[in-house]
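A single structure is presented below for examination.
The complex is shown incomplete by one protein chain, all other protein chains being positioned as in the whole.
When the chains are written out, they are named A, B and C in that same order, and each has its own residue count from 1.
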Amino acid sequence: MPNKNSDSARKRSYAFLGPAGTFTELAVKQINQAKGASLISVNHVSEAIDLVVSGKVSRAVVPVENSIEGGVSATLDALAGTELIRIYGEYLVPVTFNLVAKPGTKLSNVKTVATHPVAYAQSRKWLLEKLPGHVHLPTTSTASAAKDLLESSYADAAIAAPSIINHFKLTTLAKNIGENKQAQTRFIQIGLAGDLSKPTGADKTSVIVELPTDRPGSLLEMLEQFATRGVNLTRIESRPIGDRLGRYRFNIDAEGHVLDESVGEALAGLHRFSPKVSFLGSYPRADKQQTAPSGNNSNGQYGEAKKWLDAIRKAR
Amino acid sequence: MPNKNSDSARKRSYAFLGPAGTFTELAVKQINQAKGASLISVNHVSEAIDLVVSGKVSRAVVPVENSIEGGVSATLDALAGTELIRIYGEYLVPVTFNLVAKPGTKLSNVKTVATHPVAYAQSRKWLLEKLPGHVHLPTTSTASAAKDLLESSYADAAIAAPSIINHFKLTTLAKNIGENKQAQTRFIQIGLAGDLSKPTGADKTSVIVELPTDRPGSLLEMLEQFATRGVNLTRIESRPIGDRLGRYRFNIDAEGHVLDESVGEALAGLHRFSPKVSFLGSYPRADKQQTAPSGNNSNGQYGEAKKWLDAIRKAR
Amino acid sequence: MPNKNSDSARKRSYAFLGPAGTFTELAVKQINQAKGASLISVNHVSEAIDLVVSGKVSRAVVPVENSIEGGVSATLDALAGTELIRIYGEYLVPVTFNLVAKPGTKLSNVKTVATHPVAYAQSRKWLLEKLPGHVHLPTTSTASAAKDLLESSYADAAIAAPSIINHFKLTTLAKNIGENKQAQTRFIQIGLAGDLSKPTGADKTSVIVELPTDRPGSLLEMLEQFATRGVNLTRIESRPIGDRLGRYRFNIDAEGHVLDESVGEALAGLHRFSPKVSFLGSYPRADKQQTAPSGNNSNGQYGEAKKWLDAIRKAR
Partner (left out) sequence: MPNKNSDSARKRSYAFLGPAGTFTELAVKQINQAKGASLISVNHVSEAIDLVVSGKVSRAVVPVENSIEGGVSATLDALAGTELIRIYGEYLVPVTFNLVAKPGTKLSNVKTVATHPVAYAQSRKWLLEKLPGHVHLPTTSTASAAKDLLESSYADAAIAAPSIINHFKLTTLAKNIGENKQAQTRFIQIGLAGDLSKPTGADKTSVIVELPTDRPGSLLEMLEQFATRGVNLTRIESRPIGDRLGRYRFNIDAEGHVLDESVGEALAGLHRFSPKVSFLGSYPRADKQQTAPSGNNSNGQYGEAKKWLDAIRKAR
């Protein structure tokens, strides 16, 4: 069956946190436009972003938040470091961990387990019970832990996504060993700032806002910029600005699209309030939950209020 | 000395709460454009407003607030009853009460004292001490109490403004008998809705806002429409909507001019929030205190935020 | 039928805004404990309060709010003027106005109409239609207007409560001439500060709060003292403090009883926040609507939070 996106896809390229077999690759597979595109595996979020900024890839897919480990600092900080990129989509990937090893390995012989620290933290309970004397060898990704089993590693087993055995000649020793069976990771698709995504009625808008430091209560004031316009937040996460302790910026996901009047006015309010605010993008929600502003905060109500105000102001 | 406003003033006419000698007349005398204009004395605020609405007078001057007695209900309710009028100015008049009588009257012979209930309340302490057995005869104004002494009244004395003796052949029996020596009344100049007053940098904006009744906390929400835009209120006064107990509208005076971005956005916010909001006018403050929005809420900051938002939105 | 309250009632006395036939007397009749008590008619709210403060009467019944005219300034200011009194109950009286006259009077002959200014304002529309050339004679109460018809007045008719004809030999010329047919007045029962009314689960708490004047946004802060504890307001009304324009105190009715933890904490918060706060009383609501705090703000939740905090604090 010919892919209708195939022509444009051929010209498209997607950087992702590799190697093949990572959870990030599973996120890329959810993207329709990525079918048939070339996939570029990188080792670090900042590499992925650099490739986007320099125009060497069309898009990058990176993890932004995990339901257990929280925000991915590398991604949040990379987003804060440039004004040139935008978020164009988000994707949810269930996080399931299997213990894999070279064919012939027995569970009872496993002494050293390689994996990414996050995967290790989630599997630690199972490991303490089943492999009480094990040693952890940290790696930069779950897939590289698996790959290294066949190459350079002195580890006996690796913790990785179930699909890893499609990529490497490995055996599964134990399935679903993570503590939380509903764990998910949220990934975002990043590209150069360009066309706005079209509003779908089920959108999210992401911004980074620095708090003014000269007065207490400024977080409350910032949240009121949203509340007064009836804009709900789905996530708020603090990150250090980095110059000294006690100074924070906030990564915020809000319901709605920047073309919605309520969201636009809230963002303009943030711009006045904050020493620095970065617009990261408006894009369709992964869960497709409707979030178009309604009631007092609908575009219709904004339009009527504007008409009313304009009539008053024009009386001169 | 020829009055430079005289030509246009000749065509102008001002209704005021009369008769001659009332505090309202003192307010009219503060208005430059009223010099040489014809002054129409009326008995009731609603008469004054009716004359404006019907075009029979150019302007009306009515009391809106007294530092002791509070808001003047008749004025507040008249303002709420029509969308056709606007406030064009405010004037402060010190309120001093004298006891006056027909020439020859002695204080010791005064048994019945005529005056408006508000003047009576403010003079009651003095009267109880000096004229313990007196009877109060309520009248519709202090000036009519004085005027009636010479005509129809069976009162022995009247309480009125000091200047009343310029209008009627009366003697002053006691000066400054009001309890509060700093008492002031605030008057407003009302005209048909027309040209906006030009911003002066020291302006007030008045609105009437009905609260939605379907949820608690709506007054707080309404105030946040101002606070989020940094607009300060100088007065807020509740009045019953009138259909049943427990439903209120609020008369609000805010600092700034409707042409200020912060004030305009707050008003548009009220329009979305409230089942009914009436714009009463933007006009120069009597105390000339500067109130142009500044800092995060200056027109400059609004302009920059708008430019920033427009650039984001145009990216499509 | 013997009244079970008769013995104690005999010793009880109630001051009310008289004379007999006023709406205030109708409020007194709603009070069980007032049955058989002696009723003392007074002309002014401050007289009624003075009688309570001096111990000459047990209680006073005065109007506090009208669904059309709003707050009764004399009552609100009298409440603010002393710390010695409390509100012990509230009563709603429908306000219906009839036009009455001496027997034999014809409507077509009525030229002068006596009544209280509030009653006049509510009947003005009817009068302008039916008696276009009439003159208004203001009186201190509707009942005194009626009474004076038989005594001193030169008025031809009076506007008063329908029940006025039970007290004076008068005829009804027109019924229910008020503009708003659902008009109500709320009355309160005032006594010396003494025992708290027992909580009924359907209570109101009244306070007077002065706003600090040194900063904008203080009204918002004051309302947050209630909102943070989940206490709803049923009424908020500003009154001038009286020393100069721009300084206000607020008369507030809140849902719940001062013995409720949420209400108590809100009041203590006001005490810290405000330069002056007066507790006027907790008393059963006239409409018997349940208002006991619930959910997060129930007394049970407050108790558990206190227990939790005490355990933390005792760890030393």
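Just so we're on the same page, a residue touches a chain if its C-beta (ideal position, glycine included) is under 8 Å from a C-beta of that chain, and two chains touch if they have at least 3 such contacts.
Keep in mind it's a predicted model, so treat the numbers as computed, not measured.
Across the whole complex, the hidden chain's contacts among the shown chains comprise A, C.
Listed residues A:Gly104, A:Gly133 or A:Gly246: the one in touch with the omitted chain is A:Gly246.
Taking the whole complex into account, chain A touches the unshown chain at residues 46, 65-71, 73-74, 92, 117, 121, 124, 136, 138-140, 180, 182, 184, 186, 216-217, 219-220, 223-224, 227, 232-240, 242-246, 248. Taking the whole complex into account, chain C touches the unshown chain at residues 193-196, 198, 224-225, 227-229, 258-259, 264-265, 267-269, 271-273, 279, 296-297, 301-302, 304-306, 308-309, 312-313, 315-316.
We adopt the following convention: only the chains that are shown with their structure count from here on.
Relative to chain B, the chain whose mean Cα position lies farthest away is A.
In this assembly, the C-alpha centroid of chain A lies 58 Å from the C-alpha centroid of chain B. Within chain C, contacts with two or more other chains are made by no residue at all.
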